[in-house]
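Complex shown without one protein chain; remaining protein chains in place.
Going by the order they are written in, the chains are A and B; count residues from 1 in each one.
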């Protein structure tokens, strides 16, 4: 867990991770407010959106207790994001486009960090790439399910594919023995780029035609 | 798990825990019947409402298999509650107000016991307080999600705050080196009191105004 990252990379990696958590938590808070949840509901959705992906990954690789539970900074930053949403929801609305850019950056960070953590835990390349993706998309899925909406990531948007591209880059880099920081940087950038292109050009994945398909 | 509580406190603690499970399981069965689930659905919701909070806590702290799985008494008491609901649903309706009192007592017990178990597992104070709360509210959340309702605890009622007050009391008592039974008793009573006041006075947490907030 966190300890294994200390002391050298402590400041940078943890800060990046917390920044990603904060941005994701904002989206959780926004969803909660739109659904008219009370203050506690806002904080729970903030925490879930920011941390459920990482918690799922940690449970599946046996990193218990999950870092988001064990390190109180993740709880604190999620609560902060929830309170920001609760008191300045209009601000969020006005900045939504810029926050979407931050969200894409957070997705890249989470996908890459998740894949690396899975590799360190000894998982095989396929599993590591998938768990990196889960780290990136899990929070949004739990956020949506808590307000009984079909997760947006299952329905539209090139979101999971971007995360998978980022996490796969880390895994491929590991197979090719590239220095981890390099493949992490390339993976995060690739994820970010795909996500931004998808937003700009309104790219979507195909949907099967259930009615009159041959 | 259970073993660590034996032999001294076995009877009292386990009985209290099973009593709490039974009361929570009643609420699960009631929800299932209102949603017109079949007998199996009633039993599943009874088990989920009574045990999902504790199972979540155990998975997150690495107490595997969770005590609710390993000790068959939890399954048995949950099934009993489900059958009671299935055959005497009208009785439950008539006694609903009195059962709400029992539910508040169960919440206090679960929050306090959950926080203590997390502390024993070596979690930090913030995490232990949160996991105590999760132990108390998790069952109701899973119960609601299984019938695709937004968990009531996210929407209204001073329920989670009461649980958090109870679990935090245990954690603070631990920091101050108070004897665990004392802080547990105070925490459970505090949770119960807050919950009963909230019901009597219809206290709720605030909701953000998403439409015209500045």
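Keep in mind that, in the parts below, contacts are C-beta pairs under 8 Å (C-beta built on N, C-alpha and C of every residue); 3 or more make two chains touch, one makes a residue touch a chain.
Because the structure is a prediction, the values reported are computed rather than measured.
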Among listed residues A:61, A:99, A:170 or A:184, the absent chain is touched only by A:61
Touch with the missing chain holds, among B:65, B:122 or B:181, for B:65
Logged for chain B, residues touching the omitted partner chain are 32-42, 44-45, 55, 59, 64-66, 69-70, 72, 75, 85-87, 89-90, 145-148
For chain A, residues touching the missing partner are 59-62, 121, 123-124, 126-127, 130-131, 145, 148-151, 153-156, 160-161, 204-208, 210, 213-214
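Assume only the chains that are shown with their structure count from here on.
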Taking each chain's centre as the mean of its CA atoms, chain A sits from chain B at a distance in Å of 29
